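Just one protein chain is left out here, and the rest sit where they should.
So, chain A:
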Amino acid sequence: MNEIITLKNISYKYTDEETQYALDNISFSIEKGEWIAIIGPNGSGKSTLAKTINGLVEPESGEVKVGKFDLNENNIWSIREMVGMVFQNPDNQFVGSTVQDDVAFGLENLGIPRDKMVERVRDALEKVNMLEFAEREPARLSGGQKQRVAIAGIVALQPEIMILDEATSMLDPKGREEVLRTVKEVKERENLSVISITHDIDEAAAANRIIVMRAGKLVKEGTPEEIFSYGDQLIEMGLDLPFPEKLKSSMKELGIRVPSEYLTEEGMVEWLWTYGSKK
């Protein structure tokens, strides 16, 4: 077995007073080159779990092993070098003033000499197809493009693991698809291990293995086929229905009569604003 990440009996609480554990005795491991999706409802501890891997969250008890390192204060920076993380909000992780500056940020932190840096920034931008945007400011990029820049920033550091912490959740369908495609390409070419925390069914389907979390516990584990066979229960597991469908079902619960046919977002808006006048 060639394990790159091993978590053993991880427990964590936000504050000492709380009785509910955010992470409750979690153990699992990930092999090199594997793609894992972590799903679960909001507040089930998915993000917290991901943050324990690169030491952004320090567990109360348990062990984290990444590569050959047992995570502790001395090797935390070496581990962060190995683990790249893409966060949810495209704007709030864009540090540089232009695309190339942002990709260079991680390299600057490592103290890479400038001429090497220029090369690696170019290379990384090429891999995510963003080279032509190198001079652009973030304000002139779409959400999907910003996330691709974030991926380039990680690729430039030549890591072993990439964690996507709901990286596509704030994007439109087109941006989502474009980021997912980039992740797939980069993963293959760089032989990365990927952990993606997601509500998106396509993103989960791309994984080799899905882990389902609930209230800080790991409740199910299996291949996408195994997990998807749960059908309706998937919604409880935190996978997303399209937004209009979700709105429809909550309106139905309130006793409002909703059209039974499938509505696009636009169709939903159309129906909603004419709803009052029809009554």
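Just so we're on the same page, a contact is a pair of C-beta atoms (placed from the backbone, for glycine too) under 8 Å apart; a residue touches a chain by one contact, two chains touch by 3 or more; residues count from 1.
Criterion: contacts and distances are computed from a predicted model.
Novice: Quick one: the chain not pictured, UniProt calls it what, "Putative membrane protein", "Carbamoyl phosphate synthase small chain", "Xanthine dehydrogenase family protein subunit M" or "Energy-coupling factor transporter transmembrane protein EcfT"?
Specialist: "Energy-coupling factor transporter transmembrane protein EcfT"
Novice: Which residue from A:Asn54, A:Gln145, A:Thr168 or A:Ser193 sits in contact with the chain not drawn here?
Specialist: Final answer for the missing-chain contact: A:Asn54.
Novice: Among A:Ser11, A:Ser29, A:Asn89 or A:Asn129, which residue is in touch with the absent chain?
Specialist: Of the candidates A:Ser11, A:Ser29, A:Asn89 or A:Asn129, A:Asn89 is in touch with the missing chain.
Novice: Which residue among A:Ala22, A:Leu49, A:Val66 or A:Val121 touches the omitted chain?
Specialist: In the full complex, the listed residue that touches the missing chain is A:Val121.
Novice: Given the full complex, what residues of chain A touch the hidden partner chain?
Specialist: Touch set of chain A with respect to the missing chain: 54, 56, 77, 80-81, 83-85, 87, 89, 91-98, 100-101, 104-114, 117-118, 121, 137-139, 153-154, 157.
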